[in-house]
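Reading through the structure tokens given below for one structure.
All protein chains of the complex are present and in place, except for one that has been dropped.
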Amino acid sequence: MAENNAAVLSVENMSVSIKTDSGIVRAVRGVSFSLNQGETLAIVGESGSGKTMTCKGVIGLLPPGGTIDGGTVKLNGLDVTHAHENTLRHIRGSTISMIFQDPLTSLNPTTPIGRQIEEMMLLHRPDMNKQARKARVLEMLDLVGISNPHERVKQYPHQFSGGMRQRVMIAIALTLSPKMLIADEPTTALDVTIQAQILELMKDIQRKTNTAIIIITHNLGVVASVADHVAVMYGGRIIEEGNSDDIFYRRKHPYTQGLLDSAPKINRAERRLFSIPGSPPDLVNPPEGCPFAARCGSRMKVCGAYQPPPIRFNGEHSAACWLYDGRAVRKEAGSNG
Amino acid sequence: MAETLLEVSGLSRYFTVGKRKTLKAVDEVSMTMRRGETLGLVGESGCGKSTLGRTIIGLYEPTAGTVRFDGATVTAGRHRELALRMQMIFQDPYTSLNPRMKVSDILAEGIDNHRLARSTADRSQRIVDLLESVGLSQEHANRYPHEFSGGQRQRICIARALSVRPDFIIADEPISSLDVSIQAQVVNLLQDLQREMGLTYLFIAHDMSMVRCISDRIGVMYLGSLAELASSEDLFAKPLHPYTRALLSAIPIPDPKEERGRRRIMLKGAVRSPIDMPPGCKFASRCECRKDICLADAPRLREVEPGHFCACHDV
Partner (left out) sequence: MVITQNSDQRNIPLELFAPESADSLEMERISRVHQSAIYDGWIRLRKNKGALVCLAVLIILTLFAIIAPIVSPYAYYQTDYMAKLNSPSSAHLFGTDIFGRDQWTRVWYGTRISLLIGLCAAAINIFIGVIYGAVSALLGGKVDAVMQRIIEVLVGIPSLILVILFMMALPPGIWTIILALSITGWVQMARLVRAQILRMKNMEFVLAARLLGTGTWTMIRRHLIPNTVGVIIIQVMFAIPSAIFTEAFLSFIGIGLSEPQASLGVLINNGYSVLRGSPYMLIYPAVTIVLIMVCFSIVGDGLRDAFDPRMKG
């Protein structure tokens, strides 16, 4: 990885809430993380854990009713939390881009894909002339591994397969060479063999362009294959973060342990899966203390009453769990090391 | 154990699309299932695994071939007779429960249809038993589906399928829309119920690693046909079909060290369109070890080793 240690993105104590019919959903409740050039951060969590809203907050694309309640988001040193919509629009695409789970709904069905890639440049780069734009379109299609780019620029999204559409989305997102790419479940809608190709492509592009990538996923296999750093989210909070090896081999938080244990291993025959009982918390009335307390096997009285602070283990590895507080009666802590 | 419960022979289901174009969703599939076993059916989206399940249970009329269940031929549309033998669990727990019905009424539907309850008290006792068998309780009976989480809803669906005490359950991607920790709950529940009630499962999924946990045997489908069918151990230990090999190598393992040292078989070439397919092997367009015969002649599923079936000219 590149030795450039300037943080492309730093998020401090960000909170996001969304107004809905059933009340105000506290989707993200104080998350902090940062990301350097050329690195990949995977945000892992179940649906409703706040992983998507964290990223939408970062890029300023919250759904109607959604607001950032607190904290700061710095992109390339610039505070975007209170930036004007016009500034944000300029930043999106040129500094930070996002790709989504379903490539079909993200593409305009009535416009040829070449034109859709070109549109990014029309919006952000008035200095480029027609030839330069056309050349860039072909270059991008070539970069994402679409063969016969000269013919395919004229085709419409429905003429592409699911995997090819996701490649086009990546091409659009990377046209202006953004410093950072957010990929929200980029392979969930794709078949396994195609997923492998897209992940390979993303790693390859990162090597070539040194882009920082945030990948949101619930698939731990995907995390293991692409991530340098991992943040595990639960109930709107980051409950554990560290580098990939910290999370997979030295995990501390009971939820991370349960999550990894409940994922079946293709390379090992096991007849019985570990399962975490219960359901995730409802973020309309978020629990007072640790969000995982109600389902936790090693719960203490304190867990339901106070939110645990992040406890740092080594380097960047930290977990928010009372078990690692000096006052806790050590019983099961770290049993899964 | 050896008793055959389900026998599918030469089963096909075609759909007409547009003008005189045929989509062969299921194309001459044959297989048998023993009582008490779990057969996992995997394949990519659009490979016909769900259509196969729905044709077996009689939701679709087969274009050709027969389904025999416990010695009798299954006729499509005769759900009243079939209901007490076969049931199905669907993929999306959000659309598979009627939003206007209380959980108790959802669970009682099969019981009422077949007059299984002797009295009102027996009826409500059965509902409570069903709820408890899937880890819910009496207090959930009077609630509406939208009040439950995805995993809870899927358990209600399982309880509904069990309400008529069937022998055979087709689970059509029951876990693919659930979160990882909830998937494990549902899979474990299905295994517990199988042990208690001697159920036979046809478990349709696209996640190979989950299928491995629950299945005794696994069938791999590609564009409407079975490419390989073998016991779980055999399929993972020595996959024979080039597609199975590619599929197994593509699944990411939740272990960074293993991931770093792994070599993937990257499939080149485009997936064939299932509409008006040319002759020859359906996988030929993406196959690493394609030969001339593969383009001319479609390979048949044959027993390569005892209990290990594969449809490939190369093995």
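When the chains are written out, they are named A and B in that same order, and each has its own residue count from 1.
FYI, a contact is a pair of C-beta atoms (placed from the backbone, for glycine too) under 8 Å apart; a residue touches a chain by one contact, two chains touch by 3 or more.
None of these values were measured; they are calculated from a predicted model.
**Student:** Among B:Ser96, B:Gln183 or B:Ser209, exactly one should touch the missing chain; which is it?
**Tutor:** B:Ser96
**Student:** May I ask which residue of B:Arg20, B:Arg80 or B:Arg263 touches the chain that does not appear here?
**Tutor:** B:Arg80
**Student:** Even though one chain is hidden, which residues of chain B still touch it in the full complex?
**Tutor:** The list for chain B reads 57, 59, 79-84, 86-88, 90-92, 94-101, 109-110, 113-114, 135-137, 140, 142-144, 146-148, 152, 157, 160-161, 163-164.
**Student:** Please output the residues of chain A touching the missing chain, sorted low to high.
**Tutor:** 20-22, 277-279, 281-282, 284-285, 294-306, 309-313, 322, 324-329, 331
Keep in mind that, in the parts below, only the chains that are shown with their structure count from here on.
**Student:** Rounded to the nearest whole Å, what is the centre-to-centre distance of chain A and chain B, using the mean of the C-alpha atoms as each centre?
**Tutor:** 31
**Student:** Going by the contact rule at the top, pick out the chain A residues touching chain B in the complex.
**Tutor:** 46-47, 161, 191-193, 195-197, 199-200, 218-225, 227, 244-245, 248, 258-260, 262-267, 269-277, 279-280
**Student:** Using the touch rule from the top, collect the residues of chain B that touch chain A in their complex.
**Tutor:** Counting only chain B, the residues touching chain A are 44-45, 149-152, 179-185, 187-188, 191, 206, 208-210, 212-213, 232-233, 236, 246-259, 264, 266-267, 270-271.
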